[in-house]
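Removed from the display is one protein chain of the complex; every other protein chain stays in position.
Entry: chain A
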Amino acid sequence: MADGVLSPGVNLEAFSQAIAAIQALRSSVTRAFDCLKDGMRHRETLEGREKGFVSAFQDSLHSVSRDLGELERLSNLVGKPSENHPLHNSGLLSLDPVQDKTPLYSQLLQAYKWSNKLQYHAGLASGLLNQQSLKRSANQMGVSAKRRPKAQPTTLVLPPQYVDDVINRIDRMFPEMSIQLSRPNGTSAMLLVTLGKVLKVIVVMRSLFIDRTIVKGYNENVYTEDGKLDIWSKSNYQVFQKVTDHATTALLHYQLPQMPDVVVRSFMTWLRSYIKLFQAPCQRCGKFLQDGLPPTWRDFRTLEAFHDTCRQ
């Protein structure tokens, strides 16, 4: 069996000769070092000693270089053994006679099939995902920016001045809503939106993308102890925790990568409908309370109030 696999690429004769050449090279190298280790033998004169040593060392070096030359010649004859095998050197694992104890080869083949399949499916998935316009992370944007023509706007590289303008315009649009813009961490804007005397919303932006929003009560503290906007802790009240969930849903709903300012405006328009959070009964069941909560859902199109469970 070994012959069958190896014979196409390997000259077995040369192979055994090469092994012998390696052994010869090893012994001649050992001899050269032995000669160095022993140093000058005891002779009558100093000159005789040096002469004897140099000639012995020269001889051993000569034999090293001769053996090396021989090995190099033979190695060309040996050829490249496993080039033809589809699994390259790992194909040699199939030569293992004790298949039952070490089933490496079959496992390897299986893993290979899996990895092929995975690559194929990943390729399909990436093709499908690239068709969607939802690109929120910088990494994806970076990849697609290379592919897209440069004329198209990328929403992550807008100047801060432009973001300020858009927010100012929205602030003027809704008199019952006040928007406070700050940039505590570099260029990313953070908004504190106060809606009437009903609620406060912390909006974390990246350029004109809304990254995160947290809704809190009008009487709740929105600052941390060191006076920064607290973008992590949630509201103490169940009703505002629910509204926070819905606002996050709304962020994913309002998506228009080419016109980010429209997205922010639609989100704020939707948010404004919460001015009647405690005053509007559910449009379906007509009641104010369900499980102790007022209608916390606002329809994305009609802005009508519904309970979370009444909205379907």
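FYI, a contact is a pair of C-beta atoms (placed from the backbone, for glycine too) under 8 Å apart; a residue touches a chain by one contact, two chains touch by 3 or more; residues count from 1.
Here is the rule we use: contacts and distances are computed from a predicted model.
Participant: According to its UniProt entry, is the unseen chain "Mediator of RNA polymerase II transcription subunit 20", "TBC domain-containing protein kinase-like protein", "Splicing factor 3B subunit 3" or "AP complex subunit sigma"?
Facilitator: From the listed options "Mediator of RNA polymerase II transcription subunit 20", "TBC domain-containing protein kinase-like protein", "Splicing factor 3B subunit 3" or "AP complex subunit sigma", the omitted chain resolves to "Mediator of RNA polymerase II transcription subunit 20".
Participant: Write down which of A:S106, A:Q238, A:Q258 or A:T302 is the residue touching the left-out chain.
Facilitator: A:Q238
Participant: Which is it among A:V198, A:V222, A:A247 or A:V264 that touches the chain not included here?
Facilitator: A:V198
Participant: So one chain is hidden, and I want to know which residue out of A:G52, A:G91 or A:G217 touches that hidden chain in the complete assembly.
Facilitator: Once the missing chain is taken into account, the touching residue is A:G217.
Participant: Tell me, which residues in chain A touch the chain that this view leaves out?
Facilitator: 197-198, 217-219, 237-240, 278-279, 281, 287-289, 291-294
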